[in-house]
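The complex appears here minus one protein chain, its other protein chains still in place.
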Amino acid sequence: MSGVIVTGPPRAPLPVVDELSALGVATVHEAIGRRGLLDRGLRPIYPGAVLGGTAVTVVCHPGDNLMIHAAVEQCRDGDVLVVTTSSPNTDGLFGELLAVSLRSRGVRGLVSTTGVRDTATLTAMNFPVWSAAVCAQGTVKASAGSVNMPIAIGGTVIRPGDAVIADDDGVVCVPRGEVDAALAAAKARAAKEERTRAALAAGELGLDLYGLRAVLERLGVEYVPYDETREAEG
Amino acid sequence: MSGVIVTGPPRAPLPVVDELSALGVATVHEAIGRRGLLDRGLRPIYPGAVLGGTAVTVVCHPGDNLMIHAAVEQCRDGDVLVVTTSSPNTDGLFGELLAVSLRSRGVRGLVSTTGVRDTATLTAMNFPVWSAAVCAQGTVKASAGSVNMPIAIGGTVIRPGDAVIADDDGVVCVPRGEVDAALAAAKARAAKEERTRAALAAGELGLDLYGLRAVLERLGVEYVPYDETREAEG
Amino acid sequence: MSGVIVTGPPRAPLPVVDELSALGVATVHEAIGRRGLLDRGLRPIYPGAVLGGTAVTVVCHPGDNLMIHAAVEQCRDGDVLVVTTSSPNTDGLFGELLAVSLRSRGVRGLVSTTGVRDTATLTAMNFPVWSAAVCAQGTVKASAGSVNMPIAIGGTVIRPGDAVIADDDGVVCVPRGEVDAALAAAKARAAKEERTRAALAAGELGLDLYGLRAVLERLGVEYVPYDETREAEG
Amino acid sequence: MSGVIVTGPPRAPLPVVDELSALGVATVHEAIGRRGLLDRGLRPIYPGAVLGGTAVTVVCHPGDNLMIHAAVEQCRDGDVLVVTTSSPNTDGLFGELLAVSLRSRGVRGLVSTTGVRDTATLTAMNFPVWSAAVCAQGTVKASAGSVNMPIAIGGTVIRPGDAVIADDDGVVCVPRGEVDAALAAAKARAAKEERTRAALAAGELGLDLYGLRAVLERLGVEYVPYDETREAEG
Amino acid sequence: MSGVIVTGPPRAPLPVVDELSALGVATVHEAIGRRGLLDRGLRPIYPGAVLGGTAVTVVCHPGDNLMIHAAVEQCRDGDVLVVTTSSPNTDGLFGELLAVSLRSRGVRGLVSTTGVRDTATLTAMNFPVWSAAVCAQGTVKASAGSVNMPIAIGGTVIRPGDAVIADDDGVVCVPRGEVDAALAAAKARAAKEERTRAALAAGELGLDLYGLRAVLERLGVEYVPYDETREAEG
Partner (left out) sequence: MSGVIVTGPPRAPLPVVDELSALGVATVHEAIGRRGLLDRGLRPIYPGAVLGGTAVTVVCHPGDNLMIHAAVEQCRDGDVLVVTTSSPNTDGLFGELLAVSLRSRGVRGLVSTTGVRDTATLTAMNFPVWSAAVCAQGTVKASAGSVNMPIAIGGTVIRPGDAVIADDDGVVCVPRGEVDAALAAAKARAAKEERTRAALAAGELGLDLYGLRAVLERLGVEYVPYDETREAEG
């Protein structure tokens, strides 16, 4: 709801969040049941950016970053600012000065469905940002929004204090109450992938490792020598 | 209008353009009243590209770069080629050979609403280009267009001789007659931002520095402790 | 057609494919009559990626990478996997494990109209990929598709065994039966461009080199001094 | 979460939903604080379509309508099927036969982020549908999803039993627990608009009715006669 | 290939094409194995438009309709003009005058990946058109293209003489050599759908008719009463 700033939400425990972050977005996403990805249009402003922290959520009016300023005060060490707008907007709602301000409070990075600017400086600062666009367009500070209310981005709901993990593959949100289970599942998955990687590198086929030949057979997929397809065409 | 090549337009003074370029797109855009940005879809072909110069404007037929060749002859030291098409088109209207030709005339870079190609070579040449796409699609040289007529890109009008500044944040155009005023305003803004940066780094809040608490109050934004929102939901 | 895996298609000869690859996408595309480009939205996951090989084609169901696993078995040294879906889909159908598997069979890279994930690892592996998106979204292995049937991407038909060349400028397909003619034409074009480059660097104009002044004249393009356009506006 | 069908959720009371529906999407959206709109890309398949009912939510795999079939059984009189996919997909997941099946259970219409087909027949049936696309592409029935779990479309969360209202202006969701308050607010707004309409039709200005002259003044907006702007340009 | 006009291609027999057309796009698409759809962005210019005929294929340069004029001469009674461009373009390559010309030759309608114009008149003429856009932008007649060469639209290859069927659901192409088999399969499918429709209208569920309960079970989909999901959330 517009016009509300929620103070003092609990956060997911940072040590768990940090372990999740080290496992990477794809692994965590798979581990929690192939859920939790934010809009796939959110891309890092520099390659290799990595981020993990607890969400402070913000809804701004389009072309207006007033509520980001209000949100800074609600941030604390280990947080990630997650920003969206009440209607789609790619103006540059965020830039270097806000990054300086957030960093002074221990905030680890930004995820925003809007545009951002000053990306050369943000990159030099090593301040990781995932956004829908890079855009110099300036904004006003005139309309209400919300801070720390639940928001939805790309079909995924993000609540204040949820774990937010981001890397080159995108951004995933793990609900605060599920981080321990997510970590256990992600570690198990990573271990299993390690074994699979070795088998595949040795020349084994996914068809055999995953039992997919039976699936192909059930689906009626046929193997046809190339020469026979030529006859059919002729 | 199609079919016209305007010769000898006056240019904004290069020393002023160079100072504007050094201040960056976001600062100049803000300084002239949050105006002048070209379409936000125009992105540099390599990170860190920086450009400042005086516009030679070109309108091509889609899939046709005849008028770029005509425009080369109209270019001189310090110019920037600004290309658009009479209807949207992302073919590769520009590549290495045209860059070689432009560089031999002292042209500093390209801004184009089309696609470009040979970007690996352009990057190796350190020839800065902002475009809507990278695309190998070749073009013909068969239809008329214009050179040095006013054009509009993304809501901004660009006239020959205007200052064009580009960096990672996008592209901004400053009308030729306004470059001195723009430079003064941009310098003032940069100085002010310097002070703001120091205050924010020291932990001051934008809410206080910009007087935004009063705005939030006027808008009726309320602060609600997290626990109360839980009760409301329950 | 869905449900078919074609085995043993002939491939274009790798030495010819390698020479084509060295000449680059733009040159090859121009040499074969400005044809053969795949969808311009397919971009490399890291700058400077270069790829040349023979196509193994795959059609997957959206959100389902079963047929990629089936395709791995059909691959051999020098191949390039070319993947599309029966309807548009940017999920992460491909990632590190499949790259490990493909590399163990000598496959040189991937071209896919879908999304891919694990791009940081793929980049570290130096495994070149062109895709429509980067996306962590995981997939199922439940629905039939095809391997080594002709497919069409962006208006271009790709058949198994065709030469596929990719670089920063995009992806081009040369039909298997045309690679020799394509190579001869591409070499001739490259040689000609070498001469043109030297002339342009020396200050000659494309208007003269390409005989374009006559074209401008035939089209009725007029040269108008800037001062006269001001009078017209006044 | 994938793989779950929730049975027997409570519904918002239909008489209230019907009154909300009669007031229209724009009025209801404004009345609940300018919230609740689903993705603006969802459009009715025929002009003048109107819909109001209680949500049965569905998440399908892309290109797969298995879970819609599972959802039919969970529907009852007065429901509206609200369908999305785990990744963006515009295949024709819904058509005439499913509409026949839904109608036999008293379902009032469909809202889907996918494509639909058989729109000529659906229109003849007067079965209202809002979708992101019309597309003949057929689907499989092979992968799990969910029924009656909370979903998010365009930043708005829809839970089973929520009121869903749709007309030419789009689709709005009112949480089940808020329908009474929403109805009161919407009626008040409609009454006020009636008075405003009469005043505006009589020639009064919104500037005066809404007290906007003071806003313009506070923002420093200036009135400048046209002739003076010409001098400035000259 | 550019620069070629193929004369006298054989056509699919019109009586078969007409029967396919009567069965509709969705049914034909399903009957031939869920293939053959052209780009889903192609929409009719008026609701209820229906088209069936044999393809005359055209590739134009963007913003240039020269080859449509060349194609008119190649058309005969029962044909459908199928137009694309060598790079994406939505200019108005087609309008009333070309429709008058085509109609005088017995051509039944147009399918084009470009824009069209004069749609009010085309509608009044009852001349059915499927296009990617409506756009007044005029074109030149300056560059070569092709007529009656195979083209690919949205992953589907269309060859001269193929059957092209279009209605509100989109456009499908049936290869010339497959029309008889397609008709038989489509009739069988339509008959089966008739029986399914009656069962569904009588209240039977797709879950039972299609045997989907077993699929849900195999996938591990669980039924959970609503009250239990509330406890989990609490």
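As written, the chain order gives the labels A, B, C, D and E, with residue 1 at the start of each chain.
Note that in this section a contact is a pair of C-beta atoms (placed from the backbone, for glycine too) under 8 Å apart; a residue touches a chain by one contact, two chains touch by 3 or more.
Predicted, not measured: the structure shown is a model, and the values here were computed from it.
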Contacts of the hidden chain among displayed chains: A, B, D, E
Residue in contact with the excluded chain [from A:91, A:118 or A:162]: A:91
Positions on subunit E where the hidden chain makes contact: 3-10, 46, 66, 69-70, 72-73, 90, 92, 95-98, 100-101, 103-105, 115, 117-120, 123, 133-138, 141-144, 148-149, 160
For subunit D, residues in touch with the removed chain: 25-26, 29-30, 34, 37, 40, 43, 47-48, 167-170, 172, 193, 196-197, 200-203, 205-207, 210, 212, 215-216, 219-227, 229
Contact set of subunit A toward the excluded chain (per top definition): 61-64, 86-91, 137, 140, 142-143
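We adopt the following convention: only the chains that are shown with their structure count from here on.
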Interface residue overlap between copies subunit C and subunit D, same or different (over half shared): same
Whole-Å gap between the CA centroids of subunit A and subunit E: 38
Rounded Å distance between subunit B and subunit C, as computed from the means of their C-alpha atoms: 29
Multi-partner residues of subunit E (each touching 2 or more other chains): 34, 40, 86-87
Contacting chain pairs - touch in the sense defined above: A-B, A-C, A-D, B-C, B-E, C-D, C-E, D-E
